[in-house]
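One chain of protein is taken out of this complex; the other chains stay put.
Let's look at chain A:
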Amino acid sequence: MAKQPPAQFTNPETPGYVGFANLPNQVHRKSVKKGFEFTLMVVGESGLGKSTLINSLFLTDLYPERIIPGAAEKIERTVQIEASTVEIEERGVKLRLTVVDTPGYGDAINCRDCFKTIISYIDEQFERYLHDESGLNRRHIVDNRVHCCFYFISPFGHGLKPLDVEFMKAIHNKVNIVPVIAKADTLTLKERERLKKRILDEIEQHGIKIYHLPDAESDEDEDFKEQTKLLKVSIPFCVVGSNQLIEAKGKKVRGRLYPWGVVEVENPEHNDFLKLRTMLITHMQDLQEVTQDLHYENFRSERLKRGGRKIEDEEVNKDQILQEKEAELRRMQEMIARMQAQMQIQMQGGEGDSSAVHGHHV
């Protein structure tokens, strides 16, 4: 271990202090300067409160000029992919958040092809990253890979619908799925528990892999461990979104005003909004890591394997083509020889018929 010359970080009280303990701070400062990138995809039928929830989570209005199409227009529409990017800054930390919306999902009468568009989008982002990574200029790779997918489950049903199951099975190996139950103010507390349990059972039954929060490390403090445990138990989160300020109990809160009471968005007794937000913020880094280490690597190995196989196929074909061409050549040579023989016989003999009979029989 080479001793670094004492820089301004030398702590005179501890001789032998090298100073690389300061590395995390340097990394931290660099990343703060660089800023964070995060791509969040939201999928769910229209009218489940996706846009409202996203606006509530990030305290912004991501969809200012939104026009909601009527049912007749929806009949013709296919699933679209719409990405909007916002730059949020808080206490010097910059976050470049991209929200990928999927309008049209689940609207059609026949939703058979609903998720093809979405899966191609996710694959495209992986493909682009792979390409950039294998390229020459790797300094400014933009990471547009989808780090997390909020899948919205309808609170009106009795659990997962066939479409939910099919979709989640199709993307659970490509992206981190976080199931969310929005418009949770439709449900009483008992109904919520029942629905959560039903959904978890069905997820297990169908072998769907949703994102699992990592257990807290043993060296974290008790509060964090407790918080992580609480979060793990509450999945899927039942949330209510709103950006309207309502007067309740003397103070202004974000919520929804009903004739029978006020639902407060940030009240943990009313819904799991705070839990969802905490989970997203504290595990943003982990979500990115899992995307990089698991989903992207899966994609990469599949892709490269597939790429190799293609070349072998072509070689096999080449051999076949070669053989075929040789056979054809031989045939043509034989035909020419025959024709030459015939011509010779004709020139020599006067009777063409008999000599023709004596000619080669092919």
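Things worth noting here:
FYI, a residue touches a chain if its C-beta (ideal position, glycine included) is under 8 Å from a C-beta of that chain, and two chains touch if they have at least 3 such contacts; residues count from 1.
As a convention for this text, contacts and distances are computed from a predicted model.
A chain of the complex is left out here; the name its UniProt entry carries, from "Leukemia inhibitory factor", "Tryptophan synthase", "Neuronal-specific septin-3" or "serine C-palmitoyltransferase", is "Neuronal-specific septin-3".
Check A:Gly92, A:Gly135 or A:Pro162 against the missing chain and you find that the one touching it is A:Pro162. By the touch criterion stated above, the residues of chain A touching the omitted chain are 45-48, 68-72, 74-75, 107-112, 114, 154-158, 161-163, 166, 183, 185-186, 188-189, 194, 198, 256-264, 269-270.
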